[in-house]
Structures are given as C-alpha cells and as structure tokens.
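Apart from one protein chain that is not included, each protein chain of the complex appears where it belongs.
Chains: A and B, in written order; residue numbering restarts at 1 for each.
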Amino acid sequence: MTDFLMPALGADMEAGMLVEWLVKPGDRIKRGDIVAVVETQKGAIEVETFAEGIVSELVVPIGTKVPVGSLLARIGEAAGEEPPAPHPIAAVLPPPIAPITSPVLPTGAAPIAAVHRAKVSPAARGRATELGIDATTLSGTGVEGAVTVADVETAARTIAVPAAAPARRKALDAAEMRKAIAAAMGRSKREIPHYYLTHTVELGASLSWLEAANAAQPVPKRLILAVLLLKAAALALRDVPQLNGTFVNGAFCPGEGIHIGWAISLRGGGLVAPAVLETDKRSLSELMSEMRGLVQRARAGGLRSSELASPTVTVTSLGERGAEAVMGIIYPPQVALIGFGMVVTRPWVVGSRIEPRPVVTVSLAADHRASDGHTGALLLNAIEQLLQNPEKL
Amino acid sequence: MTARITYREACRQALREALLSDPKTFLMGEDIGRYGGCYAVTKGLLDEFGEERVRDTPLSESAYVGAGIGAAMVGMRPIVEIMTINFSLLALDQIVNNAATIPHMSGGQFAVPLVIRIATGGGRRVAAQHSHSLEGWYAHIPGLRILAPAAIEDARYMLAAALKDPNPVLIFEHVMLYNNEGELDPAIAEVDIAHAKVRRVGTGVSVIAYGNGLIKALSAAETLAAEGISAEIIDLRVLRPLDTSTLLASVTKTRRCVIVDEGWKSGSLAAEIGMRIAENAFFDLDAPLRRVCGREVPIPYAAHLEDAALPQPADIAAAVRGLVRPA
Partner (left out) sequence: MSARVRLDHDHVRHLLRQMIRIRHFESKCAELYQAQKILGFLHLYDGEEAVSVGVMEALTPEDAVVATYREHGQAIARGVGMNALMAEMLGKQEGCCHGRGGSMHIFDRKTRFYGGNAIVGGGLPLAIGVALGDKMLGRNAVTACFFGDGAVDEGEFHESMNLASLWGLPVLFVCENNLYAMGMALERAEARTDLARKADAYRMTGVAIDGMDVVAVESAARKAVEEIRAGGGPQFLECHTYRFRAHSMFDAQLYRTKDEVEAWRKKGPIGRFEGWLLKNSLISEEEVHRIEVEADAEVDRAVVFAEAGTPEPVGELERFVTMEAVPA
C-alpha cells in the first residue's frame, strides 16, 4: 500500500485545497497520471501520481484544505500483480490534518513609561566601579552633560561631591574622605613609577618684588607668595608640556590647557585639590582672588564640579607648616606633582661670598612612564628662572 | 629623492605596469582608448598597447562587465573601468548576481579574478546623477573586496595587489582626488589591501574616513591641532572587509570617535562602522559615536548647495569639538 500525499508544488506553498478527484477507488493508475486538482493561491493545479496500482481509498474529501505532506489517498497493489519494486524514496510522514490558522500578532505592547537615568559614559562607569564611586551622583563635563572618565577620576580625589543642583550636595565626612584619599594614594603608589627631583630656588627677588607690590595695595588685594609660586609653575609647564596631562590606557594624553590643582587642606583633616582653570593665562591678582575663593569654598564644601574635574597637574605648598621639602604622591591619572616646601633662610653663595638668603625647595614627583629626569629637571629650572623675574609673572 | 606625481598619474602608472608585467591583463571600458579616458587616466595606453589590450567598449555596462567576469573565469585578468559609480548601477546585476556569487554558487569550482575601477563621489557641480557615493552599497556584498585609495601610494600600488587577489576587487577612485599631487616614497614598492592606516597620530579622538573624506579629515585635524585638540586620523583604505582591529585599537586609546562618510547618512557605511565600534568598544567609549555624512538630498547643482550637502572639514572639526569640548 502506498500513500498519496498532498504534494509541495512551490517554494512557499504551505497547504492546498483539494477541489477535485479525477480517480475513484478501484481505478488503475500509472506513473504520470493526473489524479486530482488542488487549488492554491496561484490557481488550480493538476496533481500527478508517481505511484502505480489500484486506488484503494480517497482519504480527504473535496473542499478540504490540508497542509503539504498530508495523506490524500491510499494506492494498493493490483490483485495478482507482483508488488512494485521498493520505492527508493522514503515516504514523508504526513503531519496530522489540522486546520490552518495564521499566526496572531499581538496588537501592541503598553506604552513605555519615561525613565530618568543619569548620563554616564560607559568608560566612566567602568572607572567608577574600579574606584568605588557612585558615578550617577557626579556632575558631568562630557557630551550632554554626561559624566566622563576625567570627571570620575577627579571625584576620586575628594569626598566633597558638589552637584549642579544643591539638592544633590553630600555632607563632608572626614572618615569618608580619609577612605577616598587612601584609595587614590594607594593606587598611585601601586601603579605609578614615581621619580623625584628637588631643586633649591633663591627667593630674594620674588620676596622683594612682592613686598614692593603689596605696599601699593590695600590689604584685601595683597598677594601672597603662593600666588607667585603657582604662576611660575604654570608658566614653566608651558615650556615643559610633557608634565601637564594624564596617563591613560598606556599613553600620555596632554592636557587641554593648564589647569593646576591647588592642594587645600581642610579643617578636621582631608585634602582637596580643585583646579585653577587656565592657570597660565590668569594675572596674579586674578589668581589671588581665585585661590582665596577656592579655599573658602573648599572649606565650606561648595566647590564647583568643573574645578574638581579638570586639574591637569597638582601643586602643593606646605606654606609655613614646617618642612623644607615635600616628596608627594601623584594624584592619578596626572603625571606630576609639584611641591613647594617652607621658605627658610639659608647660607647662599653670591659671587665669592656667603650670605643669608631666603630659599625654598621645589620638588617634583613625576610619572616615569610619561617623562624622565631630564624633562623634570627642565621644569624645575624653568620655575627657578621665572621666580628670578617676578615682574614678568 | 621622492617623485611628485598626481593621483591620476599614479593610477596610470599602475595600469601601465599591469599591462607590461602580465600578458593576461587587458583593459575594457568606455572611452578608455581613443578618448584617453574620461578622467585622462588611460591616456596614451592605447597607443602603447594596442586595441587587443586596451578595448574601447560600446555603452553596454552590463555586457562588458559580464564579459570581464567570463574572461576572468577562463584565465584572463581583465581590468574593467566603469566611468562612474552612477553608471555602475547598469552593471549591478553582473557584479552582484554573477561576480560576487559564482565562486560560492559553483562550490569553489570557479574564481572570478576581476578588477573593476570605478570613479565615485561629488564636488564637481555635476548634480544628482553624476555625484553618488554608493561604495557603501558594494561594501555590503559578500564575495567582493572594496578598496578606496586616498593616498598617492595607494593609487599607485593597490591595483597590483588587487591583481594578485583571486576574488573580484572593486577600486573606487574619488573624482576630487585625481588632481591631487603628492610625494611617492621610493621606499614603498607595494601596499596591502587588507588594513586601514593611521595617517595622523592623535590622542583626543579617532576620526575614521576614506577617499576624499580622508583629505578633508586631515585638513580638519590641522585646524583642531591649532586649538589644542589632538585628533587621530584613520584612512580606512579597505571598505570590505573592514579592518576593525585598527579602528578599535584607536578608539580604545582615544575613547571618542567621529566617522566621515560622503554617502547619505541613512544605511551608510558609517552606520556599519559605528555599530562595530559600539559592539566591540562600548565600555571604552567616553562619548557618543558621531558621524559626518552626506545630507539626505540628491546632490544639487548649485555650488553652495552641493557644498552644504557634502561633509566639509568645518563639519568634521565641529563634530570633533562637540565630543571633546561639549558646550
């Protein structure tokens, strides 16, 4: 007994409707005979049989739509005849005859409610996770105000996290700050191969110029020595740009502008180093008021995100706190930390005589991946030269 | 001592060298012989090599491109010229349905070592039907290698490399480049047709470009450098297959990317490149991906309108600034 199945008649035919039987049970059929007519989307198609024998049973009545491969009829061997040679083609098992239904498409999902998300770049997110910071609370300087890697790294150096809106201000917490400093400093020492240079600079010219300049000014407008030191450092960095910038992903990235992070100690312990933007382009009086403002805001917890985000190098001065030199630890990912020790009076060789002169030890902690001693020395020498001509600062 | 030649002359030298070095190479195309070539690239070659090897064809893109395919299949190395990418549409059936598919459809029985040179791009005030940049469409097709020489050494040596490739290679020469002059470094005797090249090292942003877009990107880089922005400029050189690893190495370093593509923005090659970067360097990105593409308009005739429709150095610089110094 051979099965006569609904044939596939085309690439995209899934089912057909049997509309006419051209044979009836008992008819003898041979290969190539047309035995039925099937209606398809293209029209009525005559179907031939490849089996031979006597029609035994018409299984599907006319008017029925069935899937391709369904059993339509059974063909038996003619009585007295030898069974035909085994068909070399295995019969395709017909699926159960079932009505065809088109898939029902969903009418549409419920509208998506608007979601507010903080904008943080993927790279910044990764960095923030590394540093243990919640990036979503930071203010960003990136495209569309997104938080960038630079923003995250700046925030890592301080616990005071100001926001654009006062509502997001965090209270200063000495213990938290200690932790953040510990994390940053620990990482710095682990990852950055530091080298150190020191240089002693004679400050006679600077101090006399300062005294004269201040004599002509009312007290609120008077300059302090730190301003001169800061400006000298900034101008020196113009000559030695290799020390102004960051080291990220194995490469030195020069800073876009010179924005010196000025290290400010906070009451109760802790340290912030907000940037004085475009330090090299500011006049001394501008720098003075800027520094005064920074110190006030730092101690009150009101620093602006742009100030925290963008230092390209850090300068730290011990002022009168009683050490001659400071060998600092670089704030990553910067490549340099310039330190000024306490001004002291020391014997100094002038011509062939020895005289007491005010001197200060300038130190440089630098990332050896981004620069070498020669470069560092150039910077310190430049600072020295600048401080000998304070009227040009 | 380096030789100073035009891009056009570099193309001509390449063709001449091909004809001299392999008797199986021959040229077919419209007006390449007596006329000397629409862009004067093939000038003089008919006189030197004769009509058998420099064949002027009738205006039958489909027939002579198909003839190139058939001849390549039986052992010749034809170099077919299609006057502009706009006319290549008439041969699209042969290129896409035959050249690109026969090695595969035949189960590897036949190769199609055919080179097709096609001029492309806008900027000459010749309006919509002569200014398309559709190389992105061709870069979509498996089986084809798509080249876009911008540098003089690529104009000179990419052809030789293409002739060594057993697969169909399409070389797109931007029309605005033919007059460009450059130094041909005598130390360079060959180039690869697999890799992109960093043409200018930078640190702040990766700018990916090809063809005339590369020249404009380099110009933008100069402007940006004066502003203190360091842009790394990458010459794609090969549009298919894309040298993703060179692109990713750059973007992982700079963390920002601008893609320049003269084709219309929608469904552009820039979209493909951007997606590859998003797929592979997402976590390294510090800013959104940006594209500078053709505006969605058939290229207009009026000079100022055409200029506005195509990416310009100022647009590229602005896109970079928008990423590096957002307002």
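A few points about this structure:
Following the convention adopted for this analysis, contacts are C-beta pairs under 8 Å (C-beta built on N, C-alpha and C of every residue); 3 or more make two chains touch, one makes a residue touch a chain.
Keep in mind it's a predicted model, so treat the numbers as computed, not measured.
For the chain excluded from display, the touched partners among the shown chains of the whole complex are A, B.
Among B:I102, B:A151 or B:I193, the one in contact with the hidden chain is B:I102.
From the set B:A3, B:A63 or B:V126, the residue in touch with the chain omitted from the display is B:A63, counting the whole complex. Touching residues on subunit B toward the chain that is not drawn are 24, 26, 52, 55, 57-58, 60-76, 93-94, 97-98, 102-111, 113, 142-143, 145, 166-167.
Subunit A residues in contact with the hidden partner, per the touch definition given at the top, are 5, 7-13, 31-32, 40, 42-45, 47-48, 50, 68-69, 88-92.
One rule holds for everything that comes next: only the chains that are shown with their structure count from here on.
Separating the centre of subunit A from that of subunit B, both taken as means of CA atoms, is a distance of 32 Å. The touching residues of subunit B, when paired with subunit A in their complex, are 203-204, 228-230, 252-253, 255, 282-288, 322-326. Residues 121-126, 141-146, 148-149, 249-254, 256-257 of subunit A are the ones that touch subunit B when the two sit in their complex.
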